[in-house]
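What you see is the complex with one protein chain gone and the rest in place.
Letters A, B and C mark the chains as written, and numbering starts fresh at 1 in each.
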Amino acid sequence: MTPKKFEPRDESYESRVRASFDRQRAMHTIGARLVRVEPGEVELELPFREDLTQQHGFLHAGIVTTVVDSACGYAALSLMDRESAVLSVEYKVNLLAPAIGERMRAIGRVIKPGRTLLVCTGEVIAVAGDTESVVTAMQATMMAVRGRPELVD
Amino acid sequence: MTPKKFEPRDESYESRVRASFDRQRAMHTIGARLVRVEPGEVELELPFREDLTQQHGFLHAGIVTTVVDSACGYAALSLMDRESAVLSVEYKVNLLAPAIGERMRAIGRVIKPGRTLLVCTGEVIAVAGDTESVVTAMQATMMAVRGRPELVD
Amino acid sequence: MTPKKFEPRDESYESRVRASFDRQRAMHTIGARLVRVEPGEVELELPFREDLTQQHGFLHAGIVTTVVDSACGYAALSLMDRESAVLSVEYKVNLLAPAIGERMRAIGRVIKPGRTLLVCTGEVIAVAGDTESVVTAMQATMMAVRGRPELVD
Partner (left out) sequence: MTPKKFEPRDESYESRVRASFDRQRAMHTIGARLVRVEPGEVELELPFREDLTQQHGFLHAGIVTTVVDSACGYAALSLMDRESAVLSVEYKVNLLAPAIGERMRAIGRVIKPGRTLLVCTGEVIAVAGDTESVVTAMQATMMAVRGRPELVD
């Protein structure tokens, strides 16, 4: 699918995403960083850490999912109006190759920005020296949540 | 689907699962415990921790996915012969309710034990006082990997 | 997951499901029948037909998906209030075994009846003589659609 250009509904979209990311304590715990915020597209980075691996020494599939879920969720949040927060509804993940390398780039993109539901695709790219390879593909649904004051950004 | 009873192909299935779980460093990092191992069914437990939350204070969907992916993977491993290791191929996760509570019970079950591919369902149950509620449903494919000596259990 | 009992919000749920099924022209074309309607659970039946097969002589995976998607959609519709119609948001299907036999039983069940989104599981059981075997597992999200008069049941 050709990536689309989206118009943000809230011009402070980037600062909202950055502030929300800072409140995601799981991101701090696993060491993920917010790299890039554009309307409808967000990139995170996760340096490889041995304490996040599964039994074969690869990053655990769930940890990789954690960063690409956040990337997709923030891609959706970047298109929200001021009154809406975002929740993950569901996602599907294909693990294409072992998640090994110096770091993972997790990119989330909105492909369908509905008023209530936003569909996103995500990919995780392992970076090892000069080599980049896609290790994970995600297809996800995010939901815009309105009128629930306990759920902010 | 009615849960089935399976015959393990390797009588040391429980010790294999326990030894492999101990090598999953991500499980230690997030504080998950292995609760129960039966042929084709495994239960893990994740106590709630604030440093694993997303921006609204719920456990991050990816962290919940991490434990239920491991539960499904070990449900598959419990049915492997001695020569086979297990890798996650793909999974689909529906987030039914916010993951809050004192702890999460993550249960993985094999529903189709093919020779190469095993299909599993998983669920995560939030425990809060006397109340249990299903917060996550997974449908996953695991792969038996043979003849790759670098991939053990 | 233990199947739950649900209270219908509209006591005419069964006649609504039956009337809507009769309008699904694709169901007539492939020869599917509505077998059973309960609150939150619907069963359809598809007799095997050679003109619905793929290249190996099995029922095409998409045709099997068609009946189990309708079963899940009608399981959701059976729990709707009078003002709401249902649309499929997304589904994930695992093809566990070839869809061969005299007929397929497709069963859809609601596992989470949210106000806007309903999560369902579906299974397709191949019937061959006295033997029944699960050939397909689905995990799906359905959406309650309100205030769109062009979308009725």
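Annotations
The working rule: a contact is a pair of C-beta atoms (placed from the backbone, for glycine too) under 8 Å apart; a residue touches a chain by one contact, two chains touch by 3 or more.
Being a predicted model, the structure only gives us computed values, none of them experimental.
Only one residue in the set B:20, B:53, B:121 or B:141 touches the chain that does not appear here, and it is B:141. Residue-level contact of chain C with the missing chain is found at 20-21, 23-26, 28-29, 50-56, 59-63, 65-70, 85, 87-95, 150-153. Seen across the whole complex, the unshown chain contacts chain A at 1, 92, 94, 96-97, 111-112, 119, 121, 123, 134, 137, 139, 141.
Of the residues in chain B, those that touch the hidden partner chain are 89-90, 92, 116-117, 119, 141, 143.
Everything that follows uses one rule, which is that only the chains that are shown with their structure count from here on.
Taken as a contact graph, with one node per protein chain and an edge wherever two chains touch, the assembly is complete, since every chain touches every other chain.
In the contact between chain A and chain C, the residue numbers used by both copies make up over half of all numbers at that interface. Chain A and chain B have centres, each the mean of its CA atoms, that are 23 Å apart. The distance from the centre of chain A to the centre of chain C, with each centre set as the mean of the Cα atoms, comes to 32 Å.
Counting partners per residue, chain A has 89-90, 92 as the residues that reach two or more other chains.
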